[in-house]
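Here is the structure we will look at.
The excerpt is restricted to a subset of chains, each kept in its original location.
Which chain is which? They are A and B, in the order written, and residues in each are numbered from 1.
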C-alpha cells in the first residue's frame, strides 16, 4: 500500500514572471504522486519534467506515477513550444503520509425479502476533473441509488460502491472478500457513461454470467449497433471484480469507453464532452439492466395442458379467421414456462425486452396460472 | 369441459324470401357453438350477428365461440353488401348437451420386439370442411397407419391418434397422461399437409429432441428451402403435447402451415387448394421421418482397427490410383461407429439420408463388423 499523497499547490514561474501550470486553475497540470519540489532550473532542465501529447497539442495530458518518487508537470504541447529560455521556478507543495487513509463509500439497499443475493454497482472517484472518464460515473451512480431505493420491491440486495479506481477497489475487495465472493450474483461498473456516442459494454471473462446476459439483452433494446467488448478490452474496476480468485462476473457499462476516444485521459475530456442527454441515456441503460434483473426468474405453468384463457377473461372468446395478435404474447409466454427457461430467455424468444413483460407475468401469477420456481 | 354442441340446421330468410347462409350448403355459415335462435330482425340488428372478412371479400370466414353463449352467421363480404333493407328471419336449430361426449380415435401398432418406447402420430378432426387445414391431416394420417402396419420390423410402438383439435388432445392427454409421459419418445402432428407449397415444420420447445433431429434431417433431403419454425410459431396439437408438464418433444409437420396462407380458416381453403400430388408429398415427408426413426440406433465397431473389407468380399481387392468411391461409404460409416454417435449423426456427416444407409447397416451387422449398443 503506497503512502497517501497530499497536495496543496503547484505552479511554475517563467523567466518573465508568468505563472504557468497552475494547479489551482487545472489540477491535471501536476503529475500525480509528484514529490515536493522548490527549484530553479533552466528550460532544458525543466523540460525533463514536463509531459505533453504530440497528437493533441492543445491538450494537457493526465499522467500519474505508480508509485515511484518523481516529480513533473503536464502541459499542452502548444504552450510548451512558446516557452522562452531562462530560469524557471518549479514549485510543488506535496507530501506523503505513511499513516494516510484510502476512503471509499458503500451504500447497501436491502432486498424486499431477506436474502444474501446481492448485485454490485460500482464506480470510481479519483480524477473527476475529467468529465466522461470519470465524472459521468458518479453522476449516473448517484441517480441509480435513488432509483433502486424508490423500487417497491427488490429481488436482490444492492451494494453501491464508489472508490478511487484500481487501488480503491483492491482495498474494498481485500476488506470484503468472503462476503462479496459468497453473495454477489453479478454487477455493473459504470464508466465513461455521460456522452452521446454509442452504448457499449465489456463482458466478464467467461461471457456467460447473469450480468453478461442481462447487459447484452438490455443494450440490444437500446441500440442496433452496440459495442460489445471482450474482457481483453477491460480497463476499469471490472479488472479487479473479475480476477480469478473473486470472479464476480461483473460487466462494465459505458458509452464512449476508456481508450476508445481521443480525448480520453486529457484535459479535453471536459464538461463539453458530456451532456444532460448523454447522462440520461447512460442512466436509462443502467436502470434497464436493473429492471431486467429484477424481472428475471423461472416460472412453471400450473396446468397440465394449455389453460383456457377465454374463460378467465384474459383473451377474447370469439375466434375469427386469424389469431388475435394482441393476446398471443400471453399464450407465447406460457408456452415456454417450463421452470427451466428463465424469463430472460423467454423474452429473447418473444423479441420483447424482459421488464416490459412484467405486467403479463403479474397477471399470470395473480390468476394462479404460473408459479415461480428456483 | 364445455357442453356438447349439436346442430341440425341454420339459415337466414331475406325480406324477399331467399334462403342465405344455408348451413346445409356450407356449414361454415354458422358461427361455431351458436345457441339456438328463431327471430325476426331488421338488417341492422342482423348485421351485429354477421361475421365477414374485409381482406377476402369472397371468403366465408371460419369462426367459433370459445365457449361463450352467443349466436351468429359467417358470410362473404361481397354477399353482405348486396343485402337489402327489411325484415330477416334468422334460424339456428342447435342445442347444448351437458351429458355429451367427446370422441377420439386411437390406433396402437406394437413394435416387433416388446418395448414401451412409443412414437405418437397425431392429427385432428373438427372442421374437415376446410381442405388443407384440416382434411389433409386425416388423409395422410390414414395412409401412414397403413404404411406402419406394413413394415416388417418396428423398433417402436406407434400410437396414432385423431381428435378434435385442442379440446380433444387435452382430453386425450388427461386420460393417458402417465402412459404418454413415460413411453413416448417423440412424435409428429400432421397438419396442413396436402398442398403443393414448401415443406415446413414447427420445432419442439427445446429444438434438440429426437423428433426435432429426425424431422430436420428428413426435410433437408426433401427440399433446399425448408420452412423451419420455432415453437413460438406453434398452432396445432403440438401445443398440448409439448406443454411443460408433458413435454413429449413433438414436432408439427406441414406444407403450407396454419396462419401462413391467406386462405387459412376460410371457405377458400377448399378442395382446390390441395391435390393428389400435394398429399403424396405430405405422405412421403411423414413416411421418411418414420423410416429415418426406424433406422436410427447406435453402433459400435467390433474390430480393434479397420477391418479388412476386401477379404470379406465387401470391397474390391485391387487398389488402383484413387480410392474406389463406390465402396467408400462402407468404410466411412464404420469410421464413425464409436457407439456414441447415433446413425443419424453419421448420416449427416456422410451427407446421406439415414434410411438409405439401411442396406449398408444390414451388411455390416450380418458380417458381425458392428453391433448395436444402447
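By definition in this document, contacts are C-beta pairs under 8 Å (C-beta built on N, C-alpha and C of every residue); 3 or more make two chains touch, one makes a residue touch a chain.
For clarity, every value in this text was computed on a predicted model and none was experimentally measured.
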| item | value |
| --- | --- |
| Given 2 placed chains, full-complex copy number | 3 |
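Rule of thumb we're sticking to: only the chains that are shown with their structure count from here on.
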| item | value |
| --- | --- |
| Geometric centre distance via CA averages, subunit B-subunit A, whole Å | 51 |
| Residue numbers on subunit B that touch subunit A, as the complex places them | 51, 53, 61-68, 70, 166, 169-170, 173-174, 177, 205, 230-232, 234-235, 239-240, 242-247, 259, 264-266 |
| Subunit A - residues contacting subunit B, complex | 300-301, 303-306, 308, 310-311, 317-323, 332, 335-339, 349-350 |
